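I have a structure I would like to understand better, so I am pasting it below and will then ask my questions one at a time.
So, chain A:
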Amino acid sequence: MSFWARLIRCPPARRGLVMLLVMAVVALAAPLLAPADPWKVHPAARLLPPLSRSAVDGADALGRGANASGNGTNASGPGADASGNGANASGNAHTGAGATTLHLLGTDSVGRDVLSRLIYGSRVSLTVGFAAMVLSALFGSLIGVVSGYFGGIVESLTGWLVDVQLSFPFLLLAIFLLGALGGGTLAVILILALATWVNYARIVRAQVLSIKNQGYVEAAHATGASVGRVLFVHILPNTLAPICVVASFSMAQAILTEAGLSFLGVGLDPSTPSWGTMLNDGRDYLLTAWWISTMPGIAIGFTVLGVMLFGEGLRELLDPRSLR
Partner candidate 1 sequence: MSSPNIILASRQLTVTYGTARSSFLRPKRNIVQALRGVDLDIYAGETLALVGESGSGKSTLARALVRCIPASSGSVAFKGSDITTSSGRPLRALRRHLQMIFQDPFGSLNPRLSIGSAVGEPLIVHGLASGRELKSRVAECLALVGLDGSVANRRPHEFSGGQRQRICIARALACRPELIAADEVLSALDLSLRGQMLELFRQLKERLSLTYLFISHDLGVVRQISDRVAVMYLGRVVELATTPELYSHPRHPYTHALLAAVPIADPIVERSRQYASLPGEPPSPARPPSGCAFHTRCPRAVERCRTETPKLTELAPGHSVACHRPH
Partner candidate 2 sequence: MSAALLDVEKLAVSFVGRAGARTVVADVSFQLEPGEAVGVVGESGSGKSLSMLSLLGLLPDGAHARAAHARFDGRELLSLTTAQLNAIRGREIAIVFQDPLTALNPVLTIGRQITEVIRRHFPVSKAEANQRAGQLLARVGIPDPALRLRQYPHQFSGGMRQRVTIAMALAGEPRILIADEPTTALDVTVQAEIVGLIQSLQRQTGMSVIWVTHDLALLARIAERVLVMYGGRLVEDAPAEQVFASPRHPYTQALLANLRPEAASLAQGTSASVQAGGDAAAVGCPFAPRCPQAMDKCRTTAPPLSAISERVRVACWAVSPEEPMAASQTNGPTSPQSPQAASLPKP
């Protein structure tokens, strides 16, 4: 049975995979799915709760007419007041008889559509989280394998590197580096990878240390296998299970750290729609406009759950006892 076939048969992996696929489709098809322009500020439509409507500007700045008009026709039937609920509706009233747009998940403090920002945000958050995860997994595992297998001076050096990384305040480092690198998505990815590689290095090193003393490694040496073969056939595959577990945790951690960095103003441009920036946007309005930070929170939770289920499934699949 192929790996993928077994993956599909494993319930947690299947569920996780479906959840991640949903997120991936949303991210890829963001322009088609988003009901409104995620960057467009509508001072008049600030803090609208979910399911409320607002008038749409005639001229869409980014020329996303097709989308906007699609929503327009959809929403043109009922009058503005019909859907107006609560105090906010009165704010909409003066825009008059123009086309209205439905804010399924409400609007934020500057009147941007939360759903649209959420959809566009998935692009940034998934890219950042995934890229940081892959980068740190590769780097951390490499360091872990090398230091665990060769020991001696290599181990001392990498151990020193890990200690430096762990003892240096991460935020200070992040602020300094982001200042030097000038921000941007790539810089954030690098910083996040820097924040999590230690997790891989430590767990992989511990794993390698124990596997190194397993009989089959000695047996492989005794049959005449080269160091490379021992490392890549006998040792590395047996560290995959813990790597998967760490990867699922650290991808979640990366998404959340990105949020934290954005909050501090050193991460992504606050206007960039990302779940992190949205989460922090809403912090001042937690009591008055809960949806601004709750919605990205749910999105993060959903994705993290998907990643973890998938990781759990992978771990299960990578257990040789499940192999047939």
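Here is the rule we go by: contacts are C-beta pairs under 8 Å (C-beta built on N, C-alpha and C of every residue); 3 or more make two chains touch, one makes a residue touch a chain; residues count from 1.
The candidates were selected such that all candidates are chains of the complex that A comes from, given by their letters.
As the structure is a computational prediction, the values presented were derived from the model and not from experiment.
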item	value
Touch assignment for chain A within the complex, options 1 or 2	1
Complex contact set, residues of chain A against candidate 1	214-216, 218-226, 229, 233-234, 237-238, 320-321, 323-324
